[in-house]
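Complex shown without one protein chain; remaining protein chains in place.
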Amino acid sequence: MVVVRDIIITGLLLGGIFALVSVGFSLQYGVGRVLNVSHGEFIMVGSFITFWLLGSANINPLVSMVVSGVFVFAIGWFLYATLFRRLMDTSPSLEAFEGKSMLAAFGLLYVVQNLARIIWGSQTQNVIFLNRTVTAAEIPLNRLVALGVVVVISVLFYLFLARTRMGKAIRASGQDPTTAGLMGVNIHGVLAICFGLGLGMAGVAGSLISTVYAINTSMGLQYTVIAMIVVVLGGLGSVTGAMIGGLILGVVSQLVTYFQPTMTFIAYYAIFIVLLLVRPKGIMGK
Amino acid sequence: MKTTTFSKTRIVSLAVLAVIFVVLALLPTITEGYWITRISDYMRYATLTVAWVIFSGPSGYMSLATAAFYGLGFYIAAIANGPVPFVGVIIIAGIASFVVALGIGALTLRLRGVYFTMFTFAVVLLINSAVLEVERLVTGTRGRFVETETQAAAYYAMFAVVVITLLSAYLIRRSRHGLALQSIGEYEEAAAHSGINVVRTKVLIFATSSVFMAMAGAIIATRRTYIDPGIAFNMTTSFLPVLMAMFGGMGSLFGPVIGAVVFTELGDQLLTKFPDLYMLIFGLVLILAITFMPNGILGLGQQIWRRMRGGRRAPA
Partner (left out) sequence: MHLLEGEGVTKHFGGLAAVSDVDFYVDKGEILGLIGPNGAGKTTLFNLISAALKPTTGKITFNGRDITSLPAFKIRRLGIARTFQTVKIFPHVPVLRNVMVGALFGTGRRISSREAQKKAEEALGFVDLLSLKDLLAGDLTLANQKRLEVARALASDPQLMLLDELMAGLTATEVTEAMGDVRRLRDRGVTVIMIEHVMQAIMNTSDRIVVLDYGKKIAEGTPAEVAANEKVIEVYLGEECDVAS
């Protein structure tokens, strides 16, 4: 019984993290049209900023979450406003832009990953945070807190997209950039913010991950792949789909890990293949 | 399919090629050790890059699966070399890769390009995990030992493969299938409406390009005594051909070769001294190349040449 409860809690936590990661990825592709294969590297950056802030200045990871989020958001915004904007201006078609921006992201992967390696080395690290268990139920406190943070962020983000002007502008730009532009939406500004937001979520997710799992500078790739699978599972371009898909994949992952940890990644593989064979549109796909 | 023109530049370039061919063919008899390894390295990356361009160049579908096929070649060599003669191993690696690529292609090339790119990206990591798990179950170990070949044998094999790859690239480019793939890349819907079986064309050419990647992998594996999934399936092997092709230019046959030689040399120089820095620089170069030199260095060279000659404006 304890086992089931643990699986559910950790599954939801992992699912929440996956959802966060994937929503960010989905924003960058669904709205910004950038297939950001370097997404996972920014998760790693968020993790290491948290680690570094804790280690050097004893800053609480909850604070670092905000710092990482803002810092990575700024990087994302800047990257879009400069690099991707220029690629868009010089691309004859949307397809050409998608191809070029993906390749640029591939380059970014190596820049970020190796920058991190130079700064922080290749060793696996741990962020010690709230490592005690909640005595009555014996659940690790840091997991509970992380789960709580994920829930709060998801709700905030949902409200942002649904209620605020910027959120609506983002949704409009994602559906029909031309019309949105004609309606007075500053397309390039919105896209840059959107991309920054997507990347910022990666930073926050990384920060969160560092409180619960071990981290190293090579951890990025696997999260990028997970983001891809979740986004296909949820439906390309659907933010809600990414959330749902993330939760599903997280719980499934935890189940598989319980029985056979080494099969977890293969389980992802199998899900991906079945999806592509049977329903590439995903759950919420049009 | 095309009429040949015997211009002077053509004769000169053919002559130069012939000279290079002869020199390379005779190299192991002239020297040994250092230069053989270096040229083998050039040829390895030239093979990977030219093979990558065969499919991803005209079609616009960016494959990131190079490392998967290359690594597959590694494992075929590890499993089969020794009992099976070297040449057989190389051929089997090619065939196995063709079959796997057919599967990947059939799965993803009937969907939009973004699915193909995502899946080929994921497949490198996934095949890594899959092989790790299979090895754990089957042999209980992480890696494998490889029956090695002599430096000279590997050199000649690599030479043969790079020549075959270039020849195939040339033939495909000029054949109707190359024209079909180019049409697909220019306007896929119109290509389908012109009677081209788009999915089949893409899948077959994708699978063909994978053959050379696996062959290169099989050969290189025989120069190592030990391999494991991390060594065999490394995302960098998918990254480098993209960088080399972007830099050298995908429009010509030898652009990718130039890109390969330049970056292999650069990488070798930097690798020992600054392993993290050199990959960082390569990442930066890729970003710069895409932003400022979308036609690669040869394309850039052509533009400059035309402008200097004051001729017609180059086509858009």
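To keep things simple, chains are lettered A and B as they appear, and every chain counts its residues starting from 1.
Simple rule for what comes next: a contact is a pair of C-beta atoms (placed from the backbone, for glycine too) under 8 Å apart; a residue touches a chain by one contact, two chains touch by 3 or more.
All of these numbers come straight from a predicted model, not from anything done at the bench.
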List the displayed chains that the omitted chain touches in the full complex.
-> B
Among listed residues B:A192, B:L277 or B:I297, the absent chain is touched only by B:A192
Absent-chain contact - pick from B:M118, B:M158, B:A180 or B:M293 | B:A180
Which residue numbers on subunit B touch the omitted chain?
-> 1, 176, 179-180, 182-183, 186-187, 189-198, 315-316
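Criterion: only the chains that are shown with their structure count from here on.
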Could you grab the centroid distance between subunit A and subunit B? Build each centroid from C-alpha atoms only and quote it in angstrom.
-> 32
Interface residues, subunit A side, partner subunit B - complex = 29, 35, 37, 83, 86-87, 90, 92, 95-96, 98-100, 102-104, 106-111, 113-115, 117-118, 221-222, 224-225, 228-229, 232, 236, 262-263, 265-266, 268-269, 272-273, 276-277, 280
Can you list the subunit B residues touching subunit A in their complex?
-> 60, 62, 64, 107-108, 111, 113-115, 117-119, 121-122, 125-126, 129-130, 132-133, 136, 235, 239, 242-243, 246, 276-277, 279-280, 282-287, 290-291, 294, 316
